[in-house]
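Complex shown without one protein chain; remaining protein chains in place.
Going in written order, the chains are labelled A and B, and every chain counts its residues from 1.
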Amino acid sequence: MKTRRTISFFLAVCIAAMAFAGCSGSSSSSSTKTAATAAAAETPAAPAETSAAAEVTNVTIWYYWETPKHQETLDKVIQDFNSSQEAVAVVAKYVPFADFKKQLSIGATASELPDLVIIDSPDHASYAAMGIFADITGKVDLGQYYDGPVNSCMLDGKLYGVPFGSNCLALFYNTDMMEAAGQQVPTTWDELKETAMALTTNNVSGLAFCSLQNEEGTFNFMPWLWSTGTSSFEINNEQGIKALTYISSLTADGSMTKEVINWTQGDVMNQFISGNVAMMVNGPWQVPTMREEAPGLNWDVALIPRDAEFASVLGGENFGVVEGDNIDAALEFITYATSAEKVASYIDDFGYIAARKDVAEGQFTDDELMQKFTVQMKYAQPRGPHARWPEISDAISLAFNEAITQVSSPEAAAAKAQATIDSIIN
Amino acid sequence: MGKSKRFFAGDNIGWLYVLPALIYMGYFVVYPIISNIILSLQEVTVMTLTSPDKPFVGLSNYVRLLQDPVLRSAIKNTLVFTVCCLIFQFLIGFGLALFFNKNFSFSKPIRGLLMMPWMIPITVTALMFKFMFGTNVGIINQALISIGFISSPIDWLTSPGTAMLALIVANVWIGIPFNMILISTGLTTIPRELYESASIDGANKVKSFFNITLPLLKPTIESVLILGFIYTFKAYDLIYVMTNGGPVNSTHMLSTYSYKLSFEMFKYSDGSAVANILFFILLIVSIFYLRFTYAEEVNHG
Partner (left out) sequence: MGEEARITGNKNIFLCIASVLLLCVLLFPLYWILVTSLKTEQEIFLNPPTMYPHQLNTTSYAAQVGSGDFNMFRSFANSFVIAASTMLIAVVLAVPASYGIARYRFKGRKAVLLTFLVTQMLPVSVLLTPMFIIFKQMSAINHPLSAILADATIGIPFSILILKNYFSSIPKDLEEAANIDGCNRFASFMLILIPIASPGVIVCAVFSFLYAWGDLAYGMTFIQDQAMRPITAGIFNFMGQYGTKWSYLTAFAVVTIIPVALIFIFMQKYIISGLTSGAVKG
């Protein structure tokens, strides 16, 4: 009886093993096909690997956008490129954002990298310093580009990539709640504090913005720091302390919930559309989702209130060409994808502002709300750039987390952060 | 040929049984262990990651890290977390194993259902607990307020002290089925006759528990505890998702801090060094464990 049971157990296991042997065969062949099409069902399965006739160079791209819309838009650009010529076949692979830096580090160590990557702009300098990007100075014409995005692609005066597109942060507010509380849209820090206080109730937090202790949080803190007039690397001065004190006071008096240290920008957006938060600082990529999920919500966008000057932070992604055999093929794709005409065709769908002046100025012609982001872009500064930005960013995000949770005073937090920053940039 | 036959004739044939597994584990894990040690003795950062000659710095990474307040608190956090989790998940799992060992109608199906927490990917469980521990929208605060246990919501995940407590609760929840099932199956190795003859001799339940169950369960308990210790000590996904070491680094464990140093801040050799500190602590614990259990075995014969 027991023996029979054991035998049937091992039989089951053997069947599974045979299934595995069978499956692995089919999955490896189906995978090339699926990888080649790389996204949704709209475009028919266009085989990127055409039959052997000409020498086709395969170019692999890694990206981290997980929104279906973004993936489809990218895929369309790739399909258009592939069908427009026969020499280069591009294939895109999705690597989740949370894993991206890890995969690149591992890939760099194991020499297993794709030909092209689309990366978060503040990380660009680090990867360039690692030596995984090719120096493409002089091989692309960036005359039409804004300075901020281009600078994020540079290290030691050399160019290591091409900007893809940019975004920034602005103030979103719930118009119904504003009206009900009889408030005007704030333009200065003092006004913001007042309005946030007025809009706070038992169930509603007046203001919220992502304050995670990571790059996303730093992204949201920088506008406040820069608004006082100081720079990314100088936080232990009157202005830096002022910024930290201001943030700390927002949570201390209850107009911003402490939970923001655990909220991603998406969480903040969810809280906003659920009516738990009256004002938030967030980016234009949230707009399509907000419109879709909360059509009944009345909201609008304004510039982030200023202290000494208006400020916002530059976000977005860059193309990085990986050092290796396929640099020219990769550049061919980039040139195609970043031509003014091409960019204009997809950048609105992305909810991004083009990094090219000639395209950006013509964007969102019938979308008043999105135009406000274009205006905010005027005041947007890039983070870093610095090869060790992640460490600097970590020191900064620790500082404002300490301020928000009141674990340290703003002065102590600023001093600690400055000590770390000094040891890095000197 | 004759010599090897003699070698394997006695107990040494055990080597043959053990060799496949040893070779497998050696092949896949020994290289990582060694390369990690080497990495921690070099200076590997953004600048040197891809260069073939990485500067050798000896133990200076360790010296510097041991003065890092975040590392020190990570060591403390990991120990506190592991010991607390182990105590609770072991005792609760043990109690449940004993309870469900009684043969009442629902015992088998419900024990089966209680294994479900084990089946959910840890990342999902962690997100769920993060949600449940939310200050305003979390169900835990709601429940505690409605039974009058607290009057205003607790900042579970945004205050240093309570964040650790939340992590422990979540990890204990995940660990209970593991302990329960292992103890349950351990209980099956105890022959019924022992209890029968003990009750004939007049021993009551408590006595037979301490004189029969516990001693015979000892090997199982020891295995469960050492495995539980090792797995909990290096637990990563739960902490990463629920708090990512926050608030303000108060719940960083050695595993999360190592990951952050390597893959978020690109300080690879520091990350390796922290991982080795974790490794070293586990090694010491295991050596003591083996000494303790081996001595016991020699006595029992």
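Things to note:
Simple rule for what comes next: a residue touches a chain if its C-beta (ideal position, glycine included) is under 8 Å from a C-beta of that chain, and two chains touch if they have at least 3 such contacts.
All of these numbers come straight from a predicted model, not from anything done at the bench.
For the chain left out of this panel, the touching residue among A:Q71, A:Q144 or A:T187 is A:Q71. Shown as candidates are A:Q79, A:S105, A:T200 or A:T218; the residue that touches the absent chain is A:S105. Residues of chain B that touch the chain left out of the display are 10-18, 20-22, 24-33, 35-36, 39, 96, 99-125, 127-129, 131-132, 136-139, 142, 173, 176, 178, 181-182, 184-193, 195, 216, 219-220, 223, 226-227, 230-231, 234, 236-237, 254-255, 258-259, 262-263, 271-272, 275, 278-279, 282-283, 286-287, 290, 294. Remark: the residues of chain A touching the chain excluded from display are 2-3, 5-6, 9, 13, 16-17, 19-20, 23-24, 27-28, 30-31, 34-35, 37-40, 64-68, 71-72, 93-99, 102-103, 105-106, 109-110, 112, 203, 264-271, 273-276, 285-286, 289, 293-294.
As a working rule, only the chains that are shown with their structure count from here on.
Centre to centre, using the average C-alpha position, chain A and chain B are separated by 35 Å.
For chain B in complex with chain A, the residues that touch the partner chain are 46-47, 49-51, 130, 134-137, 155, 157-160, 243-249, 262-268.
On chain A, the positions that touch chain B within their shared complex are 101-102, 105, 108-109, 126, 129-132, 203, 212-214, 257-259, 261-262, 276, 387-388, 390-391, 394, 398, 401-402, 405, 407.
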